[in-house]
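Coming up: subunit A.
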Amino acid sequence: MSYTLQFGQIWPFLPRLLEGALISLQIAILAFCGGMLIGTVCAGIKSFGPRWLARIVGAYVVFFTNTPQLVQIYFLYFALPDMGILLSSFAAVVIGMTLNAGAYLTEIQRAGFESRRVSEMEAAEVMGFSRLQQIRYVILPHVARVLFPPLSNQFIIVTLGTSMAAVFGVEELTGEAFTINSQTFRSIEVFLVVAGLYVVLTLAASVLLALLGRVLFRVRTELI
Partner candidate 1 sequence: MLDQIIHEWPRFATWYNFIFIAKAAGMTLLLSALGCTLGTGIGLLLAVTRVTKARWLKPLRLLAFVFTEIFRRVPFLVTLMLCFFAFQATGYDVPLFVVAAVSVTVIAGAYLAEIIRGGFKSVHRNQWEAAATMNFSLIDTIRLVVLPQAWRIVLPPAFGYFVMFIKDTALASQIGVIELTYVGKVLNNKGFSAALSFGVILIVYFIISYPLSRLGAYLEARLASSRHRRA
Partner candidate 2 sequence: MHHLDIAGLEARYGDHTVLSGIDMTVGRADVIGLIGPSGSGKSTILRVLTGLLPPVAGTVKLDGEPVNYADAAQVRRLRDRIAIVFQQYNLFQNMSVLENVCVAPVKIKKRPRKEVEEEARLLLEKVGLGDKLKRYPDELSGGQQQRVAIVRALALRPEILLLDEVTAALDPELVSEVLDTVRLLAQEGMTMLIVSHEMAFIREVASRVVFMAGGRVVEAGAPAQIFDAPAEARTRDFVSKILRH
């Protein structure tokens, strides 16, 4: 092995990589927030909704959690145009990731809803809390505490998943890596730097989320 690492050519591209990282973050936030919206509605339907609707939601969740996100996006990007729906690569990636995240977030939140503790609710009832007060003071804080760690975790998974966008030519962090690689041919160096940026990005996200959880819900997260 006589390969010597030369990072010199990479550093001028750092601003572009950082821009790419920003786009990665954008995609992650869009997909996660969209997924949360879908997930909350779907989890609500699965836990409290009419049976037939819960079935449909169930089918959605099962389908999206049992097939690869990459192929889902392939389908959106290449098959929808045949039906007259033309999506930009960015849109296809965001929609695909949102639908995917939505399915996982449905499952996570449903588990959270079902962790309501009966004894606490009974205690609240005995203390004369109204139904709405029970939800406000007992159920929500508890559910938030239970849900926060797995939701943060899912956000990290979504962030890592955004690198798939590169496959469709989106110029996010991994996409930039491919471009810079083709311009400099310092492949290992480029991808090492990009890997480092992903570590920094997700570590920052983890730390921020842990702090947020501590402040908002008194969730004690073991950071590492």
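In picking the candidates, the idea was that all candidates are chains of the complex that A comes from, given by their letters.
Throughout what follows, contacts are C-beta pairs under 8 Å (C-beta built on N, C-alpha and C of every residue); 3 or more make two chains touch, one makes a residue touch a chain; residues count from 1.
Keep in mind that this is a model prediction, so the values were computed, not measured.
A.B. asks: Given the candidates 1 or 2, tell me which one touches subunit A in this complex.
C.D. replies: Candidate touching subunit A in this assembly: 1.
A.B. asks: Show me the residue ranges of subunit A that touch candidate 1 in the complex, using the header's touch definition.
C.D. replies: Per the touch definition, subunit A meets candidate 1 at residues 1-3, 62-63, 65-72, 74-75, 78-79, 81-83, 156, 160-164, 166-167, 174, 177, 187-188, 191-192, 194-195, 198-199, 202-203, 224.
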